[in-house]
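Handing you a structure now.
Heads up, one of the protein chains got dropped from this complex, but the rest are sitting where they should.
Here is subunit A:
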């Protein structure tokens, strides 16, 4: 029911319910406060902008993952796609002028995503299987094209991109701005556009959608294609940050993206999830790594903590649905 925040807070047990309902933001705030208390370095602009730079790539593919998950699907190929497309971009930027290289990379990303979309929507393949296959194909192709080693940017266009990716505007890293713009776009499309309405409808009841005259196949196809295009955008960003495209990039990123979307309260059955909460999920995951790094916790215990936080967040959502 649409209650205002004030009404929610004043109803019996309201504060607790409010916390549970908005648990993602709650966890985020607690983590920020905790981080600020525990480390002096946390609230420095250097650290914060590092944090944002680190999450932007995964953040962008998480938005793609969100729209796929909203339809009830999953896209396991995005991590490998980032690798293949980063290599592709490195080759293209060394060959063509910059705008053309960017455009081509995104078009190729869209096309690769379309393959998954075609298999899922028109060949009725299980999303898990179709994108699993594409995951290994993309990774393999990445290594083939790169001949096993990273490809460094050599042209003026490439240097311009790496400048862009490592600098800030008004104190915010440029690549984070790209990420935030994508989040805002997704928010608008999901909330105020028919596109969002339809993919959520498909995710919550595919058969009812079909019998309501919705072009179910078209939209299922589109979400994978868009996810591919977003993987391309993420690839351009991560390649530009390091000035090279490597087939080792984006390793296991699909899992982080899924985790971010789930921490953001989305349902893997589809039909439930928002862009702003996915953003929170991305930031929460980023914050955890960041603070553990500041505390000099080695990377193996970090993985354990990350997993524990995912479980905690999802358990909290269980309370929400009760």
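Criterion: contacts are C-beta pairs under 8 Å (C-beta built on N, C-alpha and C of every residue); 3 or more make two chains touch, one makes a residue touch a chain; residues count from 1.
In the analysis below, contacts and distances are computed from a predicted model.
J.: According to UniProt, what is the chain that's been left out of this complex called? Choose from "Sugar ABC transporter ATP-binding protein", "CcmD family protein", "Cytochrome o ubiquinol oxidase subunit IV" or "Multisubunit sodium/proton antiporter, MrpD subunit (TC 2.A.63.1)".
T.: So, among "Sugar ABC transporter ATP-binding protein", "CcmD family protein", "Cytochrome o ubiquinol oxidase subunit IV" or "Multisubunit sodium/proton antiporter, MrpD subunit (TC 2.A.63.1)", the name matching the hidden chain's UniProt entry is "Sugar ABC transporter ATP-binding protein".
J.: Which one touches the absent chain: A:96, A:118, A:160 or A:195?
T.: Checking each option in A:96, A:118, A:160 or A:195, the one touching the absent chain turns out to be A:195.
J.: If the hidden chain were put back, which residues of subunit A would touch it?
T.: Against the left-out chain, subunit A lists 1-2, 12, 192-195, 197-198, 200-201, 204-205, 207-215, 271-272.
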